[in-house]
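For this view, one protein chain was removed and the others were kept in their places.
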Amino acid sequence: MPPSVTESEVFLAFSTYATIVILKMMLMSPITSYFRFTRKSFANNEDTGMAKSPEQKKKMLVANPDVERVRRCHQNDLENIVPFVVIGLLYALTGPELSSALLHFRVFVGSRLCHTVAYLLPLPQPSRALSWVLDSGEEDHQ
Amino acid sequence: MPPSVTESEVFLAFSTYATIVILKMMLMSPITSYFRFTRKSFANNEDTGMAKSPEQKKKMLVANPDVERVRRCHQNDLENIVPFVVIGLLYALTGPELSSALLHFRVFVGSRLCHTVAYLLPLPQPSRALSWVLDSGEEDHQ
Partner (left out) sequence: MPPSVTESEVFLAFSTYATIVILKMMLMSPITSYFRFTRKSFANNEDTGMAKSPEQKKKMLVANPDVERVRRCHQNDLENIVPFVVIGLLYALTGPELSSALLHFRVFVGSRLCHTVAYLLPLPQPSRALSWVLDSGEEDHQ
């Protein structure tokens, strides 16, 4: 028996996969910045310092479809990865079988990565919808 | 004395109530989908495959007030349930009295459920505002 539940193999596996999806979610911020700069579309007046004229400044504050797409993907991550981390943590603390815990964590992480790829490219539906359904199913079954 | 703090009764109570509010928050995603399909209002171009003409496609990408209402409610959940889970977890680990912990958890979960009902129907104000104040007060007092 491990000395404490936080040192068990299931908890270590949870830590690894939680860190992967959290880093993936954090990656959406620099991707948003990248699209904001390449598409020249910003949300704040003070971000448009590179504009040469007031008209150009105004144009830079209009929402761009590519930027909005990344932001929706980021929002969807928040709405799905946060529940995964919370429920996954509580699940890991109940001391489940390592093999079934690994299966749950891997399916979630895999389907979340597919979701991001399907959202950003974008792949034709229902690829994004299916990876989202897999995500949610995983969380509910834990 | 329990063998570890994560096996105490307070922690079990926290796990139960945290899971309830997280599942409630996750329920907002299918509700959003339901409103998107019944109101025919989508955010992504690839979601409008059922449109029969380019005009209909364009119309499907306009924001719908009912969909936006569910999305605001979901966002409000993120902004309030995430702090509850974090502060509740740290609070449960300090080993508080079971009775006062249960009171805190139940008031929070109850007022959050009222908030969602008041937001989605919608009930006339100040029902939504009051349930939000109760939520925040609960979190601060822990």
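Per-chain numbering from 1; labels A and B assigned in written order.
Note that a residue touches a chain if its C-beta (ideal position, glycine included) is under 8 Å from a C-beta of that chain, and two chains touch if they have at least 3 such contacts.
All of these numbers come straight from a predicted model, not from anything done at the bench.
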{"item": "Where the unshown chain meets chain A, residue by residue", "value": "4, 6, 15, 18-19, 22-23, 25-26, 28-29, 43-47, 49, 74, 78, 82, 85"}
{"item": "Chain B residues touching the omitted chain (full complex)", "value": "4-6, 68-69, 72, 78-80, 82-83, 86-87, 90, 93, 122-125, 128, 132, 136, 139-140"}
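Keep in mind that, in the parts below, only the chains that are shown with their structure count from here on.
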{"item": "Distance from the mean Cα position of chain B to that of chain A, given in whole angstrom", "value": "18"}
